[in-house]
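Note that one protein chain is taken out, while the other chains of the complex remain in position.
Which chain is which? They are A, B and C, in the order written, and residues in each are numbered from 1.
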């Protein structure tokens, strides 16, 4: 049984605390901490764990692992501190919005030699994982193209947009990770066509809400990503890999399977609207992988996997600004 | 090139004449005949073939085959005459509504030794045929159950209902044939639960419009058939075979594949409404099988295959009247 | 917050205890009990609740509700005792295999006036529930036919088969409940065609493993149920309602949505194999309905809903033995 403390009990941290406590045999939730004490207290009460009064208290304790689920701007400092304290680390994405900051985290983690797992949960979605598996086991032959559709049901609040670092590092970062995961190859070039189509306020905040991206990978695979901040029909998440021997694609699940046939045609339910409805099983599987990684000494998504998508995101921003393909080695190595 | 004349140029006969003329290499449409001369003339003009003035003229000619597409009550007389004239015969279903009449046709055909094919076109539908193949090639292991859904989009005119012989011999007869085809086994018992739910006028005409049937086959397979004279969403035709090693099912095709996703859910087109939309490819495949059967000497659906479904239909009527399971050997052998 | 104790911590009782503890806000798991103390102790430890030493201790405590998840032969005695103790009751199906015993439970519950909910969880499956809703809200017009497919992935142990009361009361009982739920109408007649096809040992134990049933409802609807103890491709659970204005059907969910297309065709994952994989959301929804029913005073599935399916099951056995349609009022009222 590995003891773990959750730092940050906002929406995502609370979800992680609940998953650990209720559904991950082998992990034991010891404590939670949040600068917003009231929220952390409620979680502690609900789950029957300790309420820590500070990060320092957590790091000084004998807890074996920490989950860093605080706001993005605290990720690197907490990662460095946890690494120095010798804790195993579960780190929510993105690691940081700043490459030199990420490098600081990389250095600290590698110096300390602590296990770390970055929370790109979508790799653990069973449908996307089956696409990756079909590529990795050769079922599709040589991989020629990858297509990722990733559309949110509704845009975040404008206040969030303003501090998010922009759609490419906030939202597309998941898709850059998926592209690396499925192709098994680094992104070498990015071209972006983006626009403000959903909400002018997003444009006024200096961001975009609609984009198509073309990536080139080291192994020659070409990837397209399409993003929208608003798909009114639900959370649209699909991955399609195409190769010399075939194609594998993950479709959106439906809320349930009933079809109604009338003289007007056939009707089905919408797809799940919210990311938690769609991806809870993937968060759970990510925790199981973390637990197993502690055992085996090998984490599936390490700190460098947290860095590469940010490089792609920075290249995407530049491509959008200059309307030209941008090589990732222009912006980071 | 085999020459063929089409007797009867109503809806179904006209379709057959067109298919033969336009889409079946190896068959040549020589002539058409109908007691309604004007209709036959129009077909002859359209397709550029002869208009025969009588059945006798056709049978006395050197045409090698005839397609009997006239009204049901003339089928046996024409079959006997064509057999005696040594013609190969394509005979529309049902052979007759009367078992002793069918026996007369069987005797004549077998005495003359002419090739004959009875037009149960659904066996040639590629989806249903794939279900049969999965049974026949052992993909499903031992066959335990068969389920047939067969629903028309709208009831026929009441005048037709009155002379149709009743739903079980007019409509269900296709499903009895399908049950024999897929299971590869004779029907030994029939139980029916039927009602008038679509149109009271059908009940007043002494018929039913809604039915569920349970069949037992010689090989122990249990089959259900469900029929309705009115499925407002289109022509609903499905076959599902279940065995020790798996299940195979033919779904309804859709008119086209487009799906529209909105905040209200997903919409698809209706399935095809009319039997010709659904089953034209099966009629064409049936003609190709007829042509090939002339060559090989083996017809896929012979005159005895035209008899067995009528026995089941008569048993079904009796089961409905007496609310009890009826063995087919009670009503015919 | 309503306190509840779980009696019986076998497979199904343990699941209920975990659901209550972890996922049903408003219910608080107070204690568990099982004659097999070790199992109950493990559950109590895992979930942090009390271990009761006897049923009497539970019923004498101030716990407000009990979940009866013990073996079927104890259901009635426990229901009577819980009713007399004034507890709200969640009762696993079947209530009993004996009609007079059920009547004893009905009397006790109605005399005590305690709320009771019988655990026919499938009513809460979102897909089946959507079919029922389409019937109830008139989307399908008048209901003409209902078709239920219900096949287990593998037969239970022969020792279980011997004490199960037979397939019709052990397995089909869920489908009789579904038929009553979707049609909103009582079953008045049952006809069965059944066989031993999966395992001869089931036949030697006096039971069947494969069946097709035809039901007639009070409102004229005709229902078919098909059962098998072994569908090698997974847990096959479908409901299809057909009416004058359309059709609604619940398909099997797939384990995930990925399709792989190669030159050999398209492959998908199997459907979920095990009933817990398929129906966990329905068990959870059943608990939410129980909790809400305590509040509102109206339970969705009451004790009489636990009785009617057993009457149908007894009629089915008789129909199978005598190969004739059996009216339910022959065997129970």
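Following the convention adopted for this analysis, a contact is a pair of C-beta atoms (placed from the backbone, for glycine too) under 8 Å apart; a residue touches a chain by one contact, two chains touch by 3 or more.
Because the structure is predicted, anything quoted here is derived from the model rather than measured.
Only one of the listed residues, B:41, B:139 or B:323, touches the absent chain: B:139. Among A:79, A:183 or A:228, only A:228 touches the chain left out of the display. Touch with the chain that is not drawn comes from one residue among A:94, A:246, A:272 or A:309, which is A:246.
Taking the complete complex into account, B:247 is the one of B:247, B:286 or B:303 that touches the chain left out.
When you scan C:199, C:269 or C:288 for touch with the missing chain, the hit is C:269. Summarising the interface, chain A meets the missing chain with residues 142, 144-145, 147, 151, 191, 193, 195, 197-198, 210-212, 214, 216, 220, 222-224, 226, 228, 230-233, 236, 242, 244-247, 323-325. Interface with the hidden chain, as seen from chain B, comprises residues 22-23, 48, 125-128, 130-131, 134, 139-140, 245-253, 255-263, 269. Residues of chain C in touch with the missing chain: 232-234, 254, 261-271.
Going forward, only the chains that are shown with their structure count from here on.
Residue positions of chain B touching 2 or more other chains, listed in rising order: 232-233.
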